[in-house]
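Structure below; questions to follow.
All protein chains but one are shown in place.
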Amino acid sequence: MPRIGAFICHCGLNITATVDVERVAARARAIPGVVHAETYKYFCSQPGQEKIAEAIRSSRLDGVVVAACSPSMHEATFREAAALAGLNPYLVQIANLREQCSWVHSHRETATVKAAALVAAMVAKVRRDQPLEPIRLSVYPRALVIGGGVAGMQAAWDIAEAGHSVLVVEREPNLGGRMAQLSETFPTLDCASCILTPRTAEVARHPRIELLTWSEVREVSGYVGNFSVKIARRPAFVDWDRCIGCMLCQEKCPAPAPIAFEHGMGMGKAIGVSFPQAVPNRPVIRREYCRRFQGRKCQVCAKVCPVGAVDFEQAESFREEKVGAIVVATGFDVMPAAQFGEYGYGEYPDVIDSLAFERLNSSSGPTGGVIRRPSDGKIPREVVFIQCAGSRDPDRGKPYCSKICCMYTAKHAFLYRQKVPDGQAYVFYMDIRAGGKGYEEFVQRTVDQAGAMYLRGRVARVYPEDGRLLVEGVDTLSGTTVEVAADLVVLATAVLPREGARDLARTLKIAVDEHGFYSEAHPKLRPVETMTRGIFLAGAAQAPRDVAETVAQASAAAAKALGLLTRGELAADPLVAQVDEARCSGCLVCRHVCPYQAIEPRDVAARKVASVNPGLCQGCGACAAICRSGAMGLHGFSGKQVLAEVEAICL
Amino acid sequence: MTAQPKLVGFACRWCSYAGADLAGTSRLEYPASVHLIRVPCSGRVDPTFVIRAFQRGADGVLVAGCHPGDCHYASGNLFARRRFALVKRFLEYLGLEPERFRLEWISAAEGRRFAEVIREMTADLERLGPNRKLREDP
Amino acid sequence: MTDRQAALRDIAAGLLGGGQFATFIGFRAGLDPSRPVPHFVRDASGAGALVINPFCGAGLARHVLEALEDGPVGILTRGCDGLGLERLIADGRVARERLHIVAVACRGAVDPARARAILGRIPERAEVDAQAVTLIAGEERRSVPRDSCLLSRCLNCVDPSPRLADSWLDEPLPAGVRDFKAVSHMEQQPPEARYAFWARQFRRCIRCYACRNVCPACSCRSCSLDDPELQERATSLADQFGFQFTRAYHVAGRCVACGECQRACPMSIPLSLLNEKFLKDIRDSFGIADPHRPSAVEPLACYRPDDPESWRGDAR
Partner (left out) sequence: MTMNLLPSERLAEFRECLAAGARLYGPVEVDGIVLFEELGGRPPAIRPGNPANSLKSFLCPQTEAVFDFEGGYTDVALRVPAAPTAQAIFGVRPCDAVALERVSRVLLAEPFADESYRQRREMTTILTMACREAGPHCFCRSVGVSPADGRGSDVVLYPADGHYLLEAVTARGLSVLQSAGAFLDPARDEAARATCQSTPVPLIGAVEREDLAARLEAVALHPHWDELARRCLGCGACTFLCPTCYCFALFDTVRGARGRRSRGWDSCQFKDYSLMAGGHDPLPTKASRIRRRFLHKLSRFPAVQGEYACVGCGRCGGTCPVGLHLAGVLSELEEVLR
């Protein structure tokens, strides 16, 4: 006879407000096999967990159902609590009375009846649970970091410094990412490259860090501790091993190329690096701009190269790498011009976005750090900054706040005034969000010292008049319409996930949210982990964030990765498929549906049966669903368990 | 009040179950008809689970998984799509009303969509009345 | 006819006499001339008992499973038997190299019960051609349309000859294209009528499992239908629907349309009409032209990224 305990959590008022927990407990007690049922205000609390432990011991429970919040919140908590009390942790099931009952229903009677049914289903399920032991897996002591921006570099550096080897894969030819494009950083106004360049050099030099730039992750297979990664390296058309980085090729190249790094503000060359301090200091040929690839006679670069490193025949190459953990740090994009017709973005050259303004500000940028407007190179006397261009705009843009714009706009207004002392900055804003150490003070300095004029309101339109741009808006504080004649308009465009982030998510089999940012495993408790074990998140690929937060999160992701790598061996969830060999006919239809190649035939008593590699199996259950005889089972989600749940719900 | 229809839902833990959780955290109200059974993947759902629900008195059954291409296990929902395309037609062939069985793609971000599907399906089931098919003589 | 029978006996005797083959599976005369029974010849001298005639109705494929336990098997194989063997081979239950397939072209088998009802007595012989069936008893010869007395599966047959063969008793007949007329007809009935029809059919089921035991696609060592937790033994209408659904679904995409289940059903439940529904939908939805002919990977164990969701919207 089973001895099940049911623990119905009030969750403060979260559950009790809608569900009569005492009635749910009474209904649970009436289920054959339930020998203990109690309610408590917070079973997840220490005293709550102790109550469960006490009941396990005193009532000799062999199964526990906790009716509380979603299993994604506290399943692990309650399993650990049960284990401490001597019950196998896999004999614990969670009935989701909060997210899927009390929070979504308001009628007390129906919610209570439903809650009782959900508990009954979990009692039926836990009765068919088996005690399980975690599966031990070896961990390959090397990490992969995808993205060589500040997040990726920080994560790589932390992991390498802790003694493990790291492979960094960067899509661009050089490290640096977005931060390399910036001029100064808020609120301290440190020069961005002054911060970044030493870090880049350290990473490049580190004996335990291997760099693969101009490369992309194409395929990922395996599982935590044992990932297999296929990396494609695009042809650089330059043999980097031979190249000495003299950049004579770039100097002599006759073909201009609008390189992404300058964000439309300046031109590079068809061969070369993105910026002077680039690491690795090795050029690539962008074939779409190269004269030779356009079918013309040129080959100047090949002629001037002192070491004969130019190789027009170079092809895409692939390599397979084995890693134990993956940090995804692919960064962000900004919303493209096409989205902002009313601001004339893309139509008038002097309407630019903030990243372009960074390039104008940058001393290594196209204007040498002098702020000149794109149309005629004139130094703008009046600059209008428009915030929330696409952010906080659920109808036409994105509903979320891009978070960094308030601060960098203040920085831009401040820097502008420094460089153009008689200039006037106007900032159209919705709210100023300056939470952060020294942030609010910085915004105040921009207003007080730099004289920036902050206007609360939306800009209706921007149109050209007499060589200037007329900006029409509303100052909602004074209730008046405002019209500013500007020389330059700068849009704080919304932060988006990097192009290709969704594809990479599919390759990695991790989730993205509705905007395409990678989803964390838990918004509060597991913010740098993904739902796929062994894959971690760093930086703006997960959500908009500034440099300081990015670096902090990168270190956190590194710490999580290190947690795996330093162990050498780890325990995996034993909720995997298993074969009842006596029942298996050996048809092996299961092999066709296994996404992990975890099933192999095995000879048993002169016949063939399916055999599951529990290290490879991820517990998806495709095999169990297609097995007709019922020989293929899935721990935790066996056919009999699911059927028992169905029956309990349908009572 | 009249008895609610009974709707049994099989939800993949990565997408649809999480989407239902999101509906909860977003406090999106929907009918209490639905009872979700958490499964690792829509590809885990054996059609005999579905028929069992109808046998035992469910008025409707929902199988919900990640959108095609987004499966946590890469392909589970694509197997489910094939399987339940057939099963759905087969149940209709046996005389069951089409509204009583649905396969839906609901991502972890689509709490709103989850609530909407439940509202829609519950309204359909209320209109059809209790299901007696696959259980009782006509 | 007699030529084929003589050739069959020669081949069987040769196989068994050669020592490599332990069994030859064919038919021999039954108690009633219209009901030959499956026969297992163990030595060359027994081959003379083998017969081929239009009353040979039972499928033979499923029998190889047990016969192979004694050693390689020779088997008389019509189109339907051949598909059954292909199924068993695809399921890894039978090794092709342990079979010697003696192929014969089949124009259809006579349903003994219908033939007797037509003739008023047990027919002694029958002749089947593409147009008609001639039933013979004593001096009486009666020519009747094919659809009045052939087994229903033979009327829908598109594979008169097997696709696998080691020796041929005659020239193969060309394969046809399945038309699923009966399924289409059923689909056109109103839902209430469909439900009433199936409820009436399933009510009759006595759970003898002949449908499963005769099926070449149901060769599992242990069947989920025998597990009381997966299929209760109760026979309420709900349980009958559960049982019938599970049986039909478990052969979905694997059924070779041999019709043995329906032929074997002592309660005349039109099981082929269930199997063929799956086959028709597989053909229509997944673009598999001949889903009843076994392929390397069965249709439900694979997918295409662009599989249609045509069923979407049906509900509304």
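For reference, chains read A, B and C in written order, and residue numbers begin at 1 within each chain.
The definition used in the following text is that a contact is a pair of C-beta atoms (placed from the backbone, for glycine too) under 8 Å apart; a residue touches a chain by one contact, two chains touch by 3 or more.
These figures come from a predicted structure and were not determined experimentally.
J.: Which chains here would be touched by the one that got left out?
T.: A, C
J.: For the full complex, which residue in A:13, A:30 or A:477 touches the chain that was left out?
T.: Touches the omitted chain: A:30.
J.: Could you tell which one of C:7, C:267 or C:288 touches the chain left off the display?
T.: Touches the omitted chain: C:267.
J.: Just name the one of C:201, C:224, C:246 or C:275 that touches the chain not displayed here.
T.: Looking across C:201, C:224, C:246 or C:275, the contact with the absent chain belongs to C:201.
J.: Across the whole complex, list the residues on chain C that are touched by the chain not included here.
T.: 23, 30-32, 35-40, 58, 62-63, 66-67, 113, 116, 122, 200-201, 204, 206-210, 212-214, 226, 228, 232-236, 260, 263-264, 266-268, 270
J.: Provide the residue numbers of chain A that touch the chain removed from this figure.
T.: 1, 30-33, 120, 647-648, 651
Everything below uses one rule, namely that only the chains that are shown with their structure count from here on.
J.: Among all chains, whose Cα centre is located farthest from the one for chain C?
T.: Comparing chain centres, A lies farthest from chain C.
J.: Of the pairs A-C and B-C, which shows more C-beta pairs in contact?
T.: Higher contact count goes to B-C.
J.: How many angstrom lie between the centres of chain A and chain B, each centre taken as the mean Cα position?
T.: That pair's centroid distance is 30 Å.
J.: Using the average of all C-alpha atoms in each chain as its centre, how far is it in Å between chain A and chain C?
T.: 56
J.: Which whole number of Å gives the spacing of the CA centres of chain B and chain C?
T.: 36
J.: Which residue numbers or ranges of chain C touch two or more of the other chains?
T.: Counting only residues that touch two or more other chains, chain C contributes 224, 230, 300-302.
J.: Considering chain B alone, which of its residues make contact with at least two other chains?
T.: 48, 52, 56, 69, 75, 79, 83
J.: Can you list the chain A residues touching chain B in their complex?
T.: Going through chain A, the ones touching chain B are 70-72, 96, 98-101, 103-107, 109-111, 113-114, 117-118, 121, 506, 509, 511, 513-514, 519, 531-532, 575, 593, 595-596, 618-622, 624-626, 634, 637, 639, 642-643, 645-647, 649-651.
J.: Please output the residues of chain C touching chain B within their complex, sorted ascending.
T.: 186-187, 191-199, 203, 224, 230, 236-239, 241-242, 245-246, 248-249, 252-253, 274, 277-278, 281-282, 285-286, 299-303, 305, 307-311, 314-316
J.: Using the touch definition up top, name the residues of chain B that touch chain C in the complex.
T.: Interface residues on the chain B side: 47-48, 51-52, 54-56, 68-69, 75, 78-79, 81-83, 85-90, 92-99, 102-103, 120, 124, 133-138.
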